[in-house]
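The complex is shown incomplete by one protein chain, all other protein chains being positioned as in the whole.
Think of it as A and B in the order they're written, each chain with its own count starting at 1.
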Amino acid sequence: MIEVRDLSVRYGPALVLDGVSFSVAEGESFALVGESGSGKSTILKALAGQVADWSGRMALSGQDVGRQSRRDLAALMQMVFQDPYGSLHPRRTVDDALAEPLAIHGIGDRDARVLAMLDAVGLARRFRFRLPHQLSGGQRQRVAIARALMLSPRVLLLDEPTSALDVSVQAEILNLLKRLRAEKGLTFLLVTHDLTVVSFLCDRLGVLRAGRLEEISDVALLRAGRLQSAYGRELVARSHGGRPTEAPARP
Amino acid sequence: MTLLSVRDLRVSFPRPTGGRVEVVRGITFDLGRERLGIVGESGSGKSMTGRALMGLIAPPGRVAAARMDFDGTDLTGLTPAGWRALRGARMSMVLQDPKFSLNPVMRVGDQIGEALAFHARLSARNRRARVLETLAAVRIDDPERVYRLYPHEISGGMGQRVMIAMMVILEPALLIADEPTSALDVSVREQVLEIMDDLVRRRGMGLMLISHDLNMVARWCDRILVMFDGRVVEEIAAGRLHDATHPYTRGLIASLPRMDETRAELPVLDRAALARGA
Partner (left out) sequence: MTARDWLLDEDPATRAQARAGQAYRLATALAGNALAMVGLAIILALLVVAAFAPWLAPYSPVQGDLGARLLPPSAAHWMGTDELGRDILSRVIHGARITLFIVLLVAVIAAPLGLIIGAVSGYFGGWTDRILMGVTDIFLSMPRLILALAFVAALGPGIENAVIAIAITAWPVYARIARAETLTFRNADFVAAIRMQGAGHARVIGLHIVPLCLSSTIVRVTLDMAGIILTAAGLGFLGLGAQPPLPEWGAMISKGRAFILDQWWVATMPGFAIVIVSLGFCLFGDGLRDVLDPRQRARG
């Protein structure tokens, strides 16, 4: 579904991505993990067409990304952003946000579609005409997910979709994403620094370090703590908390 | 010995429609020379508790407490001048994002030294020596060079270490850290916490670590207060977190995905039931 070959990105003189290659099968959930500055978000931006200076090959569903029109691309792939406060227009209601993609693509029957999507993402219908500032962080992220799904895309790019949320809200959103993926047969490309999220939501993961892919592994290996690269194991160790001052007593 | 003693602390703000809304609804705790963690989600009142203890709730916000004693000082009736003498010298606070807490047009070293100029009478040379010493204490390898840098020239992790240096240079008795690492990269979080922990232990300070991250707090504190809806719902020793009894604490722990995750669905908090029980 997603095919990336030798992707390199430069920001001025700095090489942010250095020959990254990976592919994601239809219906698969693939994670890109790494620290900030590793270039993991840049891959999403390149796929989304927000990066000007790149080389290599990126294809979606067998077609080169650069050759597809914006509209075709929009119907194929959408994105959910990290910050639920910045990704919604502050003066437009939930209804405006959800109806807009339909208006752009000339799709009718908007009321019914908006209501159906609100139900699908578990947002009560009474929130339909609220403005973003009248919603909680979790509710906004549901709106962002709903907006991304309005055009029934086959690929969803997820840029740290839960890292700005509270722990208990994160669980709700992760459950929602997992359910939607199963229901709609979506392909996920998830960027995160949180390996436990990967363990819950993904099938395979790629470990990025300083613009290069260190390894691509099955999530089963992550769960078993047996990633191949030393750096991958270091990330795992770190998210377990590194060197605790006192070993926490286990029940 | 008890460093800080708080009884029935309440913080309230006016509602736009009239009346007042309480964000901290009567919390009580004691803090010795130990590491106390305060955990809760956004809106739980944990940050407001920290700010109230530092006297940083500005009107129209209102702080009330039956008792609020810090190291022999009654905080409830303190004047603004009294707060200023206290803050920085005897208690200080590390905030979330060093980017917003450092003055962008002032050299790092001078900023750290400012507190010294205000609270302690030292010659310029002695002041500089103290700053360099403190920078070294937060494990900055080349204090001479960092002293001369401006805030935009240093990384987030380095910035937070500079903030910590600034906060401990007067050797306060209590350090309040409000989400000290959530703006930092995962790779430097542990390091910053370790430095802070080391300083606190070595100098015998009290630490109050405010965070939403249950695991982090459990790792770096001795005791944990779990806050929900403006109240402390559970107080527990850090090592015994897995024996927590309150449904909110248990719900929080359960809703975290694990590294070896096999559950098809994560359990979700039933907020309505919690609000009824609380």
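Everything that follows uses one rule, which is that contacts are C-beta pairs under 8 Å (C-beta built on N, C-alpha and C of every residue); 3 or more make two chains touch, one makes a residue touch a chain.
In this text, all values refer to a predicted model and were calculated from it rather than measured experimentally.
Chemist: Kindly name the visible chains that come into contact with the excluded chain.
Modeler: Checking the complete complex, the chain left out touches A.
Chemist: Among A:5, A:89 or A:226, which residue is in touch with the absent chain?
Modeler: A:89
Chemist: Among A:33, A:60 or A:73, which residue is in touch with the absent chain?
Modeler: A:73
Chemist: When the complex is taken as a whole, what residues of subunit A touch the one chain not shown?
Modeler: 48-50, 70-71, 73-75, 77-79, 81-83, 86-93, 95, 100-101, 104-105, 126-127, 129-131, 134, 144, 147-148, 150-151
One rule holds in what follows: only the chains that are shown with their structure count from here on.
Chemist: Can you check the complex and tell me which residues of subunit A touch subunit B?
Modeler: Contacts found on subunit A: 35-37, 137, 166-172, 174-175, 178, 193, 195-197, 199-200, 222-225, 236, 238-246, 248-251.
Chemist: Using the touch definition up top, name the residues of subunit B that touch subunit A in the complex.
Modeler: 41-42, 185-187, 190, 194, 197, 212-216, 218-220, 238-243, 251-252, 255-269
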